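Complex shown without one protein chain; remaining protein chains in place.
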Amino acid sequence: MKHYLSINDIDNLSEWVKEARILKSQPKANKNLGANKTICLLFFNNSLRTRLSTQKAAMNLGMEVMVMNFGNEGWALEYGDGTIMNQNTSEHIKEAAQVVSQFCDIAAIRAFASLTDKEQDEAEVVLNGFKKYTSIPIVNMESSVGHPLQALADAITLDEKSTKAKPKVVLSWAPHPKALPHAVANSFVEMMQLQKADFIITHPEGYELNEAITKNVTIEHDQQKALENADFVYVKNWSSYTDYGKVLNQDSNWMMTKEKLGSAKFMHCLPVRRNVVVEDAVLDGEQSLVIEQANNRTYSAQIVLKKILENL
Amino acid sequence: MKHYLSINDIDNLSEWVKEARILKSQPKANKNLGANKTICLLFFNNSLRTRLSTQKAAMNLGMEVMVMNFGNEGWALEYGDGTIMNQNTSEHIKEAAQVVSQFCDIAAIRAFASLTDKEQDEAEVVLNGFKKYTSIPIVNMESSVGHPLQALADAITLDEKSTKAKPKVVLSWAPHPKALPHAVANSFVEMMQLQKADFIITHPEGYELNEAITKNVTIEHDQQKALENADFVYVKNWSSYTDYGKVLNQDSNWMMTKEKLGSAKFMHCLPVRRNVVVEDAVLDGEQSLVIEQANNRTYSAQIVLKKILENL
Partner (left out) sequence: MKHYLSINDIDNLSEWVKEARILKSQPKANKNLGANKTICLLFFNNSLRTRLSTQKAAMNLGMEVMVMNFGNEGWALEYGDGTIMNQNTSEHIKEAAQVVSQFCDIAAIRAFASLTDKEQDEAEVVLNGFKKYTSIPIVNMESSVGHPLQALADAITLDEKSTKAKPKVVLSWAPHPKALPHAVANSFVEMMQLQKADFIITHPEGYELNEAITKNVTIEHDQQKALENADFVYVKNWSSYTDYGKVLNQDSNWMMTKEKLGSAKFMHCLPVRRNVVVEDAVLDGEQSLVIEQANNRTYSAQIVLKKILENL
């Protein structure tokens, strides 16, 4: 593997999960692997978990880490070909990408969807720009379309907590006051298709994800029916994909409750709005896996960086 | 000691000061103590001295350091219990605190007073939130109520510069155009009560600090009288505590001058507004200890981190 842009860059998910769990038990065992290697973490959007966990993972591997916020430390980049750059953009992705690659061995990038321009979002101009114009490996720290470090952490968490050969896993849409991207849901759906599981998505009509991603996954608009006998319930809001970036409804009946959850384990990528997406009783109860999911972000990043370093 | 939230978390101040002075003479002597340990410095407010000195102290102990600005790199946190989070806050302190603790061994936090809501400020929601919801040690890098790393640095400076068994130390209020918190003054007052000293506070009427902190300390409204025969004069502005967060007066007669200072040493935590809080002649003269106070911030942080690391 050279780049880690999507969950589909993993050649053998169960093997990676197994190895990540070994790393988790001995996080500093590979501290020589990254010696004299540098990673740049480039943030075009804010971050808490991803910032700290990816930095931690790199340090666990002995790498040197440089963090840069493009928003307030850099300037606006241009992505269009042939643009006469006499407006607001100061540097073209062609130069920025090549320049960054002079200073580091791996670049990890966060660049969210705009949610206003579907075509541009799906083109993944930032991530693909860096991939196209550099020779170094690129790691996706959440792009317009996917969040594969999160999905890999979720796979590790499922593996740790699952007691069945084929658990029932439900991805359940939740209300939210703001328009959120599809990245986390997309990567989770992609990851689940690499798993042995009975996997169902439930959401209100109008909230269909990209069909190219959901493919043959069962979609059930009746949340109650979808949740029956679930072992794991992954809750997440996303805005409409069809009516791109719109908040079609905020129906609080879709909020996850302890009652609806039954005996299933609760998962969410965080940050989460309490009593909007999910009620307190779920997050404060013993069925919640959200903190362990966050913890596994370190080992998800660490296995990705380890695979890349071994391949440099 | 687990947490360092207040000067009162120090079991034996004179012992700590002694040990900090030894660290100062050999700052890198304990470089193995922090190996493979990570500290997160979390800033909810701006910082110069605290940012650099705490980072330096951690590096002196061989720790890995991750710095995060919540303001422009993260998002607004919610502190209320049971809140329906459909407004501006994106993540609850319960999750944020637990998540951060997955990625580091110690968390150091700066979160200033609002100066608009006394009750909330005194509840120290940020610092206490992190303390309540994590299992890792928390270090106060200036909270609403206290700045114990500064007060410990001040204790080191007093110890270095004092020639008397029981010096006279005066905390003298100074004018300032903006409303400033009480944190530095509070911690200095608490620290002085652990010292052998003749300690007096002088300020205009209406600027009384929290009585629970000043306890039996002498308060003298006549600045000239308070300053008589002083060995050390610690100058600091704070806003009104009674009329919470208000600037009651900016009377320049309270500014510290070379004439008023006499032969005493001058102390201030910095940053300081020249010719408003104190005149140039004092800061530029040989009686000023402000740069040495700043220098001692490294060793104050280093002794605190050393004590915590030894206890992990």
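All chains are identified by letter, namely A and B, in their written order; residue positions are counted from 1 within each chain.
By our rule, a contact is a pair of C-beta atoms (placed from the backbone, for glycine too) under 8 Å apart; a residue touches a chain by one contact, two chains touch by 3 or more.
It should be emphasised that the depicted structure is a prediction, and the values quoted were computed from it without experimental measurement.
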| item | value |
| --- | --- |
| Touching the absent chain when the full complex is considered, from A:14, A:90, A:116 or A:224 | A:90 |
| Option touching the unshown chain, where B:7, B:59 or B:227 are the choices | B:59 |
| Missing-chain contacts mapped onto subunit B | 28, 43, 46-49, 51-53, 55-56, 59, 69, 71-72, 177, 250, 270-276, 280, 283-284, 290-291, 294-295, 297-298 |
| Touching residues on subunit A - with respect to the absent chain | 36, 38, 40, 64, 66, 68, 72-75, 78, 82-87, 89-92, 94-96, 98-100, 102-104 |
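Going forward, only the chains that are shown with their structure count from here on.
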| item | value |
| --- | --- |
| Degree value of the rotation bringing subunit A onto subunit B, based on Cα positions, nearest 5 | 120 |
